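Yeah, one chain of the complex is gone here, protein chain that is, but the others are all in their spots.
Right, chain A next:
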Amino acid sequence: MLIFSVFKTLTDQRVTVELKNDLSISGVLKSVDQFLNIRLDSIKVLDETRHPHMMAVKNCFIRGSVVRYVQLPAEHVDTQLLEDATRREAANQTRR
């Protein structure tokens, strides 16, 4: 749930999503849902000469289960806040 919230704060930022088929796509994060499915706008496939398959695609929906990494813009992630939130969630879990 925490990561879902992090993604929600990153909407309208440019991210790069690396998929489990070695395709890397950068685009503007439009929305994200509970499965961490991602919608990207103004997408660009990295290494476009090798992957011309998506030339005519400008926005896309990526299934959360096939995402390997998401590269985030560091200046828009408050790591201190994230650390605190992670500790809080871990504390809540042990109390239960």
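Going forward, a contact is a pair of C-beta atoms (placed from the backbone, for glycine too) under 8 Å apart; a residue touches a chain by one contact, two chains touch by 3 or more; residues count from 1.
Here is the rule we go by: contacts and distances are computed from a predicted model.
Its record in UniProt calls the unshown chain "LSM2-LSM8 complex subunit LSM8", which is the match among "LSM2-LSM8 complex subunit LSM8", "Trafficking protein particle complex subunit 2-like protein", "Exosome complex exonuclease RRP44 homolog A" or "Ubiquitin-related modifier 1". Contact residues of chain A toward the unshown chain are 19-23, 25, 30-33, 37-39, 43, 50-63, 66.
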